[in-house]
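Structure record follows, encoded as structure tokens.
Apart from one protein chain that is not included, each protein chain of the complex appears where it belongs.
Moving on to subunit A:
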């Protein structure tokens, strides 16, 4: 090797040149603009047209909702062009005046604190459930999915404060007692009688029956909240109630139907497939009509209108949920089933301990998406005369006190912002969960 630096007469360069920076036209803001906005004449034209459209849309929205908007006033006069003396945008006083109707419907004003309290408890229970790093997830989930629905019913509907709890506990005790007694009978049939099961089974059954009898006797009916009929519910309250009940009921229905669809028993499989395909093949609105008009015919006593709608929504979302969960079940490798069988687990344990936890974890994003879909579909209940947020908004338009050219647009802007905020948050959360659960496959 000849050392080039030692030889001054050499024509070769002695040291490696530092690379030059790339031309200014390829990096930095200019480079970005050239690559992403102006890469060819056609792209430049598209950029201009697109930017103009975007500017028009965003500006129209901002101009209407903020810049030209009216913020205070007592009636329509505040929002009329000729009274204000300029072209008026959104009429926010209309929204303030109708805010109660949009949120609660015709829920009595003096009882609205109950709705607020339910909402606060829901948020307090839900927020830690949604944040992965907060501990006590199991307790939190039991509280949210187990205790909260009873509490919410108690608060929103009213009636006795203690009774619903006693009823639920009583039925749970009866169920536990019966299962223990059946287990005892089976242990006897196999030979060794297990007296322990008999004792506790009989005890639980007795306690449960006692609790139910006490409720029947009306002993704890006294401390009670005044009943607010579901006819008086409305607005965002109904939207949230229908969506939440729908999704909570959809999970067990969906799990049962999904397992039924994969069952080896022909009758059960056929029934599950028939229910799923029948419900998925028709629009939600016909299911709602079915629940509203046909269900009362099939029952001895016609249930409350809200209950009928809830039944319809639950069946509908349950059928869709079944397909989501089936996808999760199909993604579980056969080895997991075989492993469970090799351990000697029976069917409920195999499903409950090994398969379902994995399958459900896989389809959490799907479940969140189902919830978004259900939240949007909730608007359809206004067609069967239940006033959700959208129904409340439409009712608000008819008030002559607020009739003005901009009332309609203000209502749409307000309801649109609420719907969008809820759905957008949920879809972001679904993406967040998806990324978090993706750890196994991420490299």
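We take it that contacts are C-beta pairs under 8 Å (C-beta built on N, C-alpha and C of every residue); 3 or more make two chains touch, one makes a residue touch a chain; residues count from 1.
The rule is short, and it goes like this: contacts and distances are computed from a predicted model.
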Record-based protein name (UniProt) of the chain missing from this complex, from "General L-amino acid transport system permease protein", "Aromatic-ring-hydroxylating dioxygenase subunit beta", "Fumarate reductase iron-sulfur subunit" or "Ubiquinol cytochrome C oxidoreductase": "General L-amino acid transport system permease protein"
Touch with the omitted chain, as defined above, among A:148, A:290 or A:371: A:290
Those residues of subunit A which, in the complete complex, touch the missing chain: 35-37, 39, 43, 46-47, 50-51, 53-54, 186, 189-190, 264-268, 271, 278, 281-286, 289-290, 293-294, 296-300, 372, 375-380, 382-383, 390, 394, 397, 408-409, 412, 415-416, 419-420, 423-424, 427
